[in-house]
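Here the complex is missing one protein chain, while the rest keep their positions.
Entry: chain A
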């Protein structure tokens, strides 16, 4: 099982090993961030065989995996397969193990006829040899060395053909292999697109939609295609026209037995589709909005019950983005179930310390849900969630500014809503945010403050009592014109009595 699997760090590992491990992970993370900035964030997946074999191989791996073979030995292995006879499949299996070593991979592709031999086995009639040869290709496709995965490209038409194979095992390996090949370069993608990868994928998901291992592999491969730099022009329109969308949407609901893998892959695909397009009415018509909402509510319930399963954020994250951007680009269609409010608040709270960015994105989605919806704004007041929102005001990094937007959405609905916010203690929280360093937070605080004091006298009284006026006076001497003007305006228009103090 590699679904939601994390790297094995043995429980017996000493503290210093763990430190070393963490340090490496941080370096790795840094490299990934840089790759994303360069728009070259690419990941490949290596499909392991079933658990037992994996464990057995792990023991062996000490010997096999790191064994370096001379090019002569590699050629010997290739000849061995060609002459193979009865043992052909077994010889292909040991070739695959040898190919775990990057040096051996290079030696393999440099050997004459090596790829020709593999493709020959791929199209042979022996099913076991077919599978083993595909696994060899899969191992090669996982290489980060461009020339190695490039060498696999001639196998493309076969891999695409086997997407409609009756053997789901073979289909799965083919999908992951194609998924690994896609992101390498534009030329490879061009070729695969010309060879019909989109319709092959559409066929595959249609036929295999009940086989969740295949659905997961399909989701991975499609997500690799959709992440391409040039996806918007060609790939996305082709995918939208292919009939894939309904399958993608129904795969969003995780299967309790199988695990979250397929749902995770398919929700990322949906995120890439939704967030690349300005008009998502077609996706909404297929039920994307209601499905995302329903799954998020279910996940909110699971997370709220405590002890959230590790890795659940991998599914919550893309679904939140789908919902957030669907709300921003789907016209006036909004979900109805107010339990969404609770789910979004729960995510924002639970992940605040483990994944602050996820917390921030939950508040973003909440903003999109409440912007212009009096029903959802009333819901936040009615369900007593304003105190929760106020708690987010002390956290920076986009968290407090987004929480202020949500509070502003509520206040914007008029005096009754402002009274509710005042009663929930918002004014004293604003007294703190007005002192913050982030100019966006100060400006938003002034905006919300203005709504509270301009629409209800109780707000004026309360703010005076909280000694808020000197704060506004201080902001009047601020360098930020935006803030200065707002502070002066509130003082002039809503605290006129103070202008009389000490006059003359």
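In this section, a contact is a pair of C-beta atoms (placed from the backbone, for glycine too) under 8 Å apart; a residue touches a chain by one contact, two chains touch by 3 or more; residues count from 1.
As a working rule, contacts and distances are computed from a predicted model.
For the chain that does not appear here, its UniProt entry gives the protein name "Zinc finger protein 511", which is one of "Casein kinase II subunit beta", "Zinc finger protein 511", "Ras-related protein Rab-17" or "Protein pelota homolog".
Check A:177, A:325 or A:422 against the missing chain and you find that the one touching it is A:325. Within the full complex, the residue among A:156, A:254 or A:408 touching the omitted chain is A:408.
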